[in-house]
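Left out: one protein chain. Kept in place: all the others.
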Amino acid sequence: MTQYLWLIIALPLAGALFLHFFGRRVGEPRAGWLATFAIGGSFAVALAAAVPFFTGEAIHGEHLTLWDWMPAVGATLEIQWDALSALMTLVVTGVGTLIHVFAIGYMHGDPRFSRFFTYLNLFAASMLVLVLAGNFAMLFMGWELVGLCSFLLISFWQHKPSAAAAGKKAFVVNRIGDIGFVIALMLIFANFGTLSFEGVFERAAEVLSGPEAVAIGLLLLVGAAGKSAQVPLYVWLPDAMEGPTPVSALIHAATMVTAGVYLVSRSAAIFELAPAAGMTVATVGAITALWAASIAIAQTDIKRVLAYSTISQLGYMFLAAGLGGYVAAIFHLMTHAFFKALLFLGSGSVIHGMHEEQDMRRMGGLLKKMPVTAATMAVGTLAIAGFPGLAGFWSKDEILGVAFERGGFATVLWIAGLLTAMITAFYMTRQFVLVFLGKPRWSEGVEPHESPRVMTIPLVVLAALSVVGGLVNTPIRFGLEHFLEPAFEGIKLAHPPEGWLMFAILAGLSVLAGLAGIAIGYLVYSRPQEQWERFEGGFGKLWGLWERAYDVDDVYGKTIVSPGRKVAEVAAFKVDLPIIDGAVNGVGKAVALVGESTRRIQTGFVRSYGVLFVSGLVVVVIWILTVGA
Amino acid sequence: MTVTAGWYMTLGAALFSIGLIGILVRRNALIMFMCVELMLNAVNLSFVAGGRAWGSIQGQVSVFFVLVVAAAEVVVGLAIIVAIFRKRTSANVDLLAELKG
Amino acid sequence: MVEGILFVVLAATSLGGAMTVVMARNPIHAAMGLLGTLFSLAVIYIINLAHLVAAVQIIVYAGAVMTLFLFVIMMIGVDKTEDTSETIPRQRLFIGILGLALLALGGALAIGDRFAWTPGTVRTEPVEGTIEILADRLFTEWLLPFESTALLLTIAAAGAIALAFFSRDGRVEK
Amino acid sequence: MIAQVAAPSVYWTAIGPELAMGIGAALVLLLDVQFKPATKVLGRFVFFVLLVALGLTFAQHLAVDDIMARGTGDPAFLERFVPFSGMIVLDRAAVFARFVIVVVTALGVASGWKLFESLGRRAAETLALILLAATGFSLMAASLHLVMMFLGLEIGSIALYVLAGVTRERADSDEAAIKYFLLGSVASAVFIYGVSLVYAGTGQLGLGDVRGYLAGVVLTKPAVVLIGMMLITVGLAFKVSAAPFHSWAPDVYQGAPAGIVGFMASVAKVGGFAALIRVLLTAFPQFTDDWKPIIAGLAAVSMVVGAVVAVVQDDVRRMLAYSGVAHAGFILTGLMAGAAGASVIWFYLAVYTVQLVGAFGVVAAVSGAAGSRSDISAFAGLARRSPHLAVTFAVLLVGMSGLPVTSGFIAKFGVFQVAWIAGYQWLVIVALLASVVAFFFYLRVIVRMFMDDGESVELETPPLSIRSVLVGTALFTILVGVLPGPLLDLAREIIPI
Partner (left out) sequence: MLTWLVLSPLLAALVVAFLPTRRRELVLPVGILLSVVPLTLAGVVFYEFETAEAGFQFVQQAGWYRPWGIAWHLGVDGISLGLVALTTVLIPISLAASTKIERRLKEFVIFVLVLEAGVLGTFLALDLFLFFVFFEVILIPMYFIIGIWGSERRVYAALKFFLYTAFGSALMLGAIIALAIAHARQVGFLTFAYPDLLNVELTQTAGRWMFAAFALAFSIKVPLFPLHTWLPDAHVEAPTAGSVLLAGVLLKLGTYGLLRFNLTLFPQAAVDAVPIMATIAVVGVVYGAVVAIVQPDLKKLVAYSSVSHLGFIVLGTFALTSAGLQGAVIQNINHGLTTGALFLLVGMIYERRHTKKISDFGGLAKPMPIFAGLFLFATFASIGLPALAGFVGEFLVLIGSFPTLPVHAVIATSGVVLAAIYLLWAYERVFTGVPDREENKVLKDLGARELGLMAPLVILIFLLGLYPNILLDRTSASTEAILDRIEASSDFEVPAAGRLAGLFVAGDEGAGE
């Protein structure tokens, strides 16, 4: 099977290429189906290739070298096929396929329908490059390519200036994170002389000193924070909602943003050597989780709520990964992919049905108009809120368990996580209630309708996954852990506390938190608008701050963007032109000036020429008599 | 007090210098030209004096050639002056300062 | 001793003549000054036994060349006395500096005793410059320079024609 | 009693070209008086004379080979090598100089063709003077005797004074002539005064004799000789228009008739440098350490002044004059290498003079053969009005600027190389920087020709003679730039005696 692994990347890539050149001719909706088959095909291949991992036949990863890329840094184009990458591949292609199907309905009628699927396929291919890479260089290639696709898809509606700006912002902020990543790669290369996973991880313990490992770990964190929208580099993700909703679902919920988590997990061997770096990762994660959750409380845009929720959930994953709970992190990554994709697609369905309306204050009472959407969204909401038995419950619980088990400072993180769980439950419930329950607050002329089958079926499938997805790694059956273990060979994995009692206590606490959040949310928002508005007003200025996302964009604008712009302007118009170029032109002018003044000696009077001549004569004679002889 | 060739050489140098300065002082082309003649005479004196110092006749021979050259220069120079005078009725070289810079 | 007195006298007259050339306001006076210098030098040549040179100096220089000069002076106008005030800015200043520099140079050379330029073999008796000796040199050793003067004279003639050949009405001959 | 004068033996080959040109000049004058032939006929006759002179020069070339091959063992060696009692020398430098002078003269006559036609009856005198000037400077280049050198200098110079003023109808021409004449006479006087001082100091007039004397004694107080040497140098520096003795050049280049300025400038430079090399290297090698810094100073000043002042010139001819000052500096740089520099200097002279004549050919074609003002605006849009003129001028300017693939580059490179070896690195660096400045003014003309549309005055096609000069000089510039071997080899054999 190994020799066919390249197909996983090649299929969506081929789809993208084909659609790029012939998409227009293929037309709607065939282009969409074609793209769906391409990614579906790679899901099938991946599934087939992953069989040995399920059966336990293959424990170690397999390698497929495609060709040499940059031999000087030990970078080849190679596919590493182990449990971790297999799982990631399955998530990416599986969820991806569903989103493709959904998009066929969602993008119906768009003039650039086929182009959209080109990008989607290209994105899938890039993401697969990222997760299948066998070395840091190739990982970085995928890393950047998903950034590109993210840019392309966010600014898909180029005529909207906000979309274009958001795309640029996403790419640039990601790039800032990439500085950290690249510097980390430099350090890795300088220490190991190679960038291949094998070469690095196997020798990490013997090569790296503690501080070096910490440095690399922190730098990787910077990179990961950029891509996975962690504090302080998360600002691009809310804006990324300018893109079409399937994009938000695919890229900004299910797949791309998890790349950071993947990177940290992949580099487990390095973080293993750098507990301080790991703790930093976890702290960043916890802060992000709480921070973003608090912002999500006050958002009115249906997608922005989900965006901040995504950031918050990613924070959970970082929290887990930082503490060594890689399995927990990946587990949450997977379940999150299911329910967040579901929520995004659901919101897409709502937006679609509401004629591109995104403000939740103008929704309400959609339950009857969009029953399927509402039902699946309910499942998603409960899953993310940590309702017992659903996917989110298991994975979140495991993360919190890991944090609790670590103790010490991690206890603070655990409390933060618990708090976040409650807030999450609250704002998700708020969202659900505002959208689907209560009285309609629609704008005039809006006729909500249920979405077509092609959109609802993926919702149903995802809802199903959100229900059962958590069962792969319950404390009863550590399926996922066994599955992933080979990929983390030699790494001490962090676990939740042992024993049923502890599980019951911890789970109970988190369920309590979740239920509390749900209850508050329901109680507040099921009442008439004036009342919940009064509730919101009760928070005073804090609510406004949350609504404006703590004004972080403003602060960044004032502290980084404008001064940066000013520096650039000074450099270009105050330094480059007048000083540097001025000096160059000044030399020319000086020569001309000297020439002008020298030519004045040439007065035109023959007698002054004579004076010059005789002066020269006298000087020469005196010179030879004094200096010469 | 024996007069050596050096005395004459010194006199020649003085005459030459006067001629040289004269060129710079006077603006009448004719007189400038006379100053050139003065300089050439100083040269002749130097040649004769040098020949005396070395007991050589070459210096005196050279004087002839300087003389010839001086004569030829006079002819051409005066022709130029005359030509200019014809047009400008002046031999003032300071008036000829169109070309400059 | 006699030579010494003669030298002083002749030096005075020749330098006086030279100064006249430089200073005289009237071109005629300048020409006379030049003539004085020429005569003085002719006497010096005789003292130095350069007989032929002295003769030629009188005949060619004082005779022919000066005549030519005077002729042109006549043509241009005798009566014009020149305004000797300086018009070129700072010309006098420069000339002054140059003159001083030349004087200083001469003085320095004199003080440094650097006029004694020849090694011990200096003779004080001059060589007699008779016609025979000079002719012998001119037609043997100096043959080529001698013949070359023909070119000079040709140039003088052709040049004079080219420059000063005007038609009657004063217009340029085409 | 009449002393018997022994008739000296004459080695005619040694003065063949001079004879041809001198007699040719006389014949031109005589023919003119006798037959009043058309200018065209006279011109053709001059070409014929120059052709003969060229042939005789070639004969000299063979003769030198023969002399060198036989060596000093040959009983007639002295008589043939330093004929006329050592007044002149028949060495490779002399022959090379004659080649250059004859060729430059021919080019000058061709590019002055329109001028001669406009001069009417004075054309004969003008042509004769051109031949005589060439004769004088070639004698100067060959002379091994200070007075002989002076005579050659004066023959050439006086002829040039006249030529500068030959177009009398224009005021500029007069001004040029009187300035050239007055300053030139002073310079000549300075030169010959220097000769008299050297004579007084050494008792010798022959260059070899001077050296022989200086080599044999130790002078503790050589002031007179040193001053004499310097005065000679200054006189010659004037002729080659090295700063600060250059002030005549711009005015004369501008005022003299365009058709023959190139010739005038070129032959004076050839003669002047030939003499300078001989004086400094043949007569005063003992004082090398004394004159080298001074020559280096002159070279530096010339390069800087020439380049910098040329930048601000608006008249192409003045610009060329100042560039000529800079070129004088470059050539002087070669002198730093002493004897080793002679060959590169000669190479430089050959390529530069050819370029110069060609460039003035273009100026004459654009601003009229007799014209004196050639403002740079007259060249605006030349590329459109007369592409061929523009292209040849561009080639010549690029050649003068010393960019590669032109003869100018090879020449400069050679000069720099020997100067560097000689330890005058600083001078080479000054030269390199000066040549960068020089790029500017050459390019400025090219800019106007190619990048400026200018007035649309149609130029009349220049006559065949000028066209052939332009094509010839431009081709020469490129050809020597690409294949410098033969000319370099020719120049390389020049070793100052």
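For clarity, chains are labelled A, B, C and D in written order, and residue numbers in each chain start from 1.
Everything that follows uses one rule, which is that a residue touches a chain if its C-beta (ideal position, glycine included) is under 8 Å from a C-beta of that chain, and two chains touch if they have at least 3 such contacts.
Just so it is clear, the structure is predicted and the values come from calculations on it, not from any experiment.
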### Task
Counting contacts across the entire complex, name the shown chains the missing chain touches.
A, D
### Task
Specify the residue from the set A:Ala14, A:Leu64 or A:Leu148 that touches the hidden chain.
A:Leu148
#### Entry: Residue of A:Gly61, A:Gly74, A:Gly346 or A:Gly610 touching the missing chain in the full complex
A:Gly74
### Query
Of the listed residues A:Ala44, A:Leu64 or A:Leu187, which contacts the missing chain in the full complex?
A:Leu187
#### Entry: Hidden-chain contact residue, picked from the options D:Ala59, D:Ala339 or D:Val405
D:Val405
### Message
Suppose we count only contacts with the excluded chain; which residues of chain D make the list?
### Response
398, 403-405, 409, 413-414, 416-417, 420-421, 425, 428-429, 432-433, 435-436, 439-440, 443-444, 447, 450-452, 484-485, 488-489, 492
### Query
In the whole complex, what residues of chain A lie against the chain that is missing from view?
65, 67-74, 76-77, 137, 140-145, 148, 151, 155, 158-161, 163-165, 168, 171-172, 175-176, 178-179, 182-183, 185-187, 189-195, 564-565, 567-569, 571-573, 576, 580-581, 584-585, 588
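Operating definition for what follows: only the chains that are shown with their structure count from here on.
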### Task
Could you please state the distance in Å, as a whole number, between where the Cα atoms of chain B are centred and where those of chain C are centred?
5
### Summary
Cα centroid separation, chain A vs chain C, in Å, comes to 101
### Numbers and ranges of chain C residues touching at least 2 other chains
88, 91, 94-95, 98, 102, 109, 115-118, 142, 145, 149, 152, 155-156, 159, 163
### Summary
Residues of chain A that touch two or more other chains sit at 599, 602-608, 610-611, 614-615, 621, 625
### Summary
The residues of chain C that touch chain B in their complex are 1, 3-4, 7, 11, 14-15, 18-19, 21-22, 24, 27, 30-31, 34, 37-38, 41, 44-45, 48, 50, 52-53, 56-57, 60-61, 64-65, 68-69, 72-73, 75-76, 82, 87-88, 91, 94-95, 98-99, 102, 106, 115-118, 122-127, 129, 133-134, 137-138, 142, 145, 149, 152-153, 155-157, 159-160, 163-164, 166, 170
### Query
Which positions of chain A touch chain B when the two form their complex?
599, 602-607, 610-611, 614
### Message
Applying the document's contact rule, which stretches of chain D touch chain C when the two form their complex?
### Response
2-3, 5-6, 8, 10, 15, 22, 25-26, 29, 84-85, 87-88, 120-122, 125-126, 128-129, 132, 135-136, 139, 145, 147-148, 151-152, 154-155, 158-159, 161-162, 165-166, 168-169, 177, 200-201, 203, 217, 219, 221-225
